[in-house]
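One structure, pasted below without further comment.
Up next is subunit A:
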Amino acid sequence: MSDLHTFLTHNAIIDLIDGMANVLQTRLSDHRIDNPAMIGIHTGGAWVAEHLHRALGLDEPLGLLDINFYRDDFTQSGVNPQVRPSTIDFDVEDRDIILVDDVIQSGRTIRAAMNEIFDYGRPRSITLVCLIERSGRQLPIQPDVAGLQPPLQTDEHIRLNGPDQLSLQISRSRKPRNG
Partner candidate 1 sequence: MASRHDNNIQLNEDGGLRHFLTIEGLSRELLTQILDTAESFASLPGRPVKKVPALRGRIITNLFFENSTRTRTTFELAAKRLSADVLNFNVSTSATSKGETLLDTLRNIEAMHSEMFVVRHNQSGAAHFIAEHAAPGVSVINAGDGRHSHPTQAMLDMFTIRKHKPDFTPLRVAIVGDILHSRVARSQILALNTLGVTEVRVVGPRTLIPTDARTLGVHVYHDLEDGLRDVDVVIMLRLQHERMDGALLPSEDEYFQLYGLTNERLEVAKPDAIVMHPGPMNRGVEMDSEVADGPRSVILQQVSYGIAVRMAVMSMCMQTHKSGELQNGGQS
Partner candidate 2 sequence: MSISILGGRLIDPANNIDGQLDLHIQGESIVAVGEAPQGFVAQQTIDASGQIIIPGLVDIAASLREPGYTAKGTLETETLAAAKGGITTLVCTPDTDPVIDTPADIEFIHRMARKLQQARVLTAAALTQNLEGKQLSSVAALKAAGCVALSNARKPLANTLVERRALEYAATFDMTVFLRPEDRHLHAGGCVHEGVVATRLGLPGIPSAAETVAVARDLALAEHTGARVHFRALSTGGSARMLRDAQAAKLPVSGDVSAHQLHLTEMDIEGFDARCHVSPPLRTLADRDALRQAVADGTIAAICSDHQPHDPDAKDRPFPETEPGISGLETLLALTLRLVDEGVLSLQEAIARVTCGPADLLGLPYGRLSAGLPADICIFDPRDHWRLDSSALLSEGHNTPFEGWEFNGCVTHTLFNGRLVFHKN
């Protein structure tokens, strides 16, 4: 990988998330959702969800999802050595879920996450929140709330680093990655 540069640093990202929290709050009221539960997707989505969860002041503990076994390319990629257990300590059945991820590109991660959530129960609704929305969609899935929509080339990649000091980095690789 070459041409790595930091796009956004910790404080800026926290401000962004606070902004997203406001927009999300409005949207939840508009849709009369008063008792949502939040689920963050490992690992980047979980970091964003932690801040968002605090900003919204939710009581229900944050749910965490590892979509490794739901990936549609599982047998090509195999088991990620850092696979974590999914923990959802609340009942998903008939619940309004806020699903949080760091970056949405092809949409496959969100599809896998939704498949997994439905194996826990049938939610009443799912609201999708992404820190970064970028081009490259391969499925008809769009976030309901997005923090930023940076214009990126197909050979450019954006990545959230953390967990203590969050930063967003953009890099350019020789081969366009299959998103």
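Operating definition for what follows: a residue touches a chain if its C-beta (ideal position, glycine included) is under 8 Å from a C-beta of that chain, and two chains touch if they have at least 3 such contacts; residues count from 1.
A quick word on the picks: all candidates are chains of the complex that A comes from, given by their letters.
Because the structure is a prediction, the values reported are computed rather than measured.
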For this session: Mark the candidate that touches any copy of subunit A in this complex, from 1 or 2.
Result: 1
Exercise. For the complex, which residues does subunit A have touching candidate 1?
Worked result: 41-44, 66-71, 73-81, 83-87, 101-106, 108-109, 115-116, 118-121, 157-160, 177-179
